[in-house]
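The next block holds one structure in the form of structure tokens; read it before the comments.
The complex appears here without one of its protein chains, the remainder shown in place.
And then subunit A:
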Amino acid sequence: MTTGETQKIREDRPRERRTTERTRLAVAGARAAGQGLYTPRSAKHRVTNTLFSAVLFLGLGTALVALTAIIGWALVEGWPRLDANLFLAGPSTINPEEAGFRTAIIGTVYVIGGVIALIVPLGVGAAIYLEEFADRERWYNRFIELNIQNLAGVPSIVFGILGLAFIVRGLGNFGFVAAAGSMTLALLVLPTVILASREAIRAVPSSVRNGSLALGATLWQTVWRNVLPAAAPGILTGVILGVARAIGEAAPLLLVGAVTFVVYDPSFFEGGYSVLPVQIYNYAKRPQEEFHVMAIAGVLVMLVVLMLINSFAIWLRNRYEKKW
């Protein structure tokens, strides 16, 4: 092997790795030298260091205990009321023992079904446009990006105002129906879905695209047959997290009509509706103790469903992370 070849091999090695190796050597040397110099201080250092890590652990412990306490509390307080009536009976203002969340659960299923039908094409479509088709040099594409980032931070109740003005009344004029709730929630979670889908599409290496384009596929064929299947787990994670957020959201629905005590099973385009979190809120606001227990049992149901959904989404993301 000639010197030139050796030189070349050395240059091919990642620059970063060489640095860390060198630094590690330097660290070892400096430690050995420093040990003698700083021995008197090291005992004190060790104490503060241990104390500091204890404080850090305490912080994390507080966070975990406080948050899991919510689940534990809901389990203890809501358990007695977790019976068949809770799921099968409609709401009642008089007899809390025989009341349940039936209509609210059906309402949630309708509203969330609508949300999924809207956010999958719209969210993924927008993400594909921004990642694959848009020319980032153009001001309007940059404006759309900034706009989506900002929308992700707009308070949910403001989306409720939008729904009230444009979907319930105004242009859409749907009235206070489940479809209006679906559209409002879909607009609310759309930015989250777009941002997550963009991350997933961006993670697909450009060699996949170039290979497909080189074989003569058009841009859309490449996206549809190569990029989207590769990005599917990430996109699915984003959609699931968006749906989970929509299930738990109550504030905007207060403004678009999900407030009434709905006695009959709701339908999508007409009649009053309610959803689980809003019904829980209504029960919690009643003075009788029995309704409070029922509200907590409802919270327990929501927590179980949402924890399962979220765990699945995060497992999915970690499972397929950095496959390339």
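Structure notes:
Please note the rule applied: contacts are C-beta pairs under 8 Å (C-beta built on N, C-alpha and C of every residue); 3 or more make two chains touch, one makes a residue touch a chain; residues count from 1.
We take it that contacts and distances are computed from a predicted model.
Entry comment: the absent subunit's protein name, as recorded by UniProt, is "Phosphate transport system permease protein", drawn from "Phosphate transport system permease protein", "Phosphoribosylformylglycinamidine synthase subunit PurQ", "Cytochrome c-type protein" or "Acetyl-CoA C-acetyltransferase". Note on the undisplayed chain: of the listed residues A:82, A:203 or A:251, the one touching it is A:251. The residue touching the chain not shown here, chosen from A:88, A:219 or A:232, is A:219.
Check A:105, A:148 or A:231 against the missing chain and you find that the one touching it is A:148. Within the whole complex, the absent chain has one touching residue among A:86, A:111, A:130 or A:204, and that is A:130. Listed here are the subunit A residues that touch the chain not shown: 19-20, 23-24, 26-27, 30-31, 34, 37-38, 45-46, 48-49, 52-53, 55-60, 62-64, 66-71, 73-74, 77, 121-123, 125-126, 128-130, 133-134, 141, 143-144, 146-151, 153-162, 164-166, 169-170, 187, 190-191, 194, 218-220, 241, 244-245, 247-251, 254-255, 259, 277, 280-281, 284, 292, 295-296, 299, 302-303, 306-307, 309-311, 314-315, 318.
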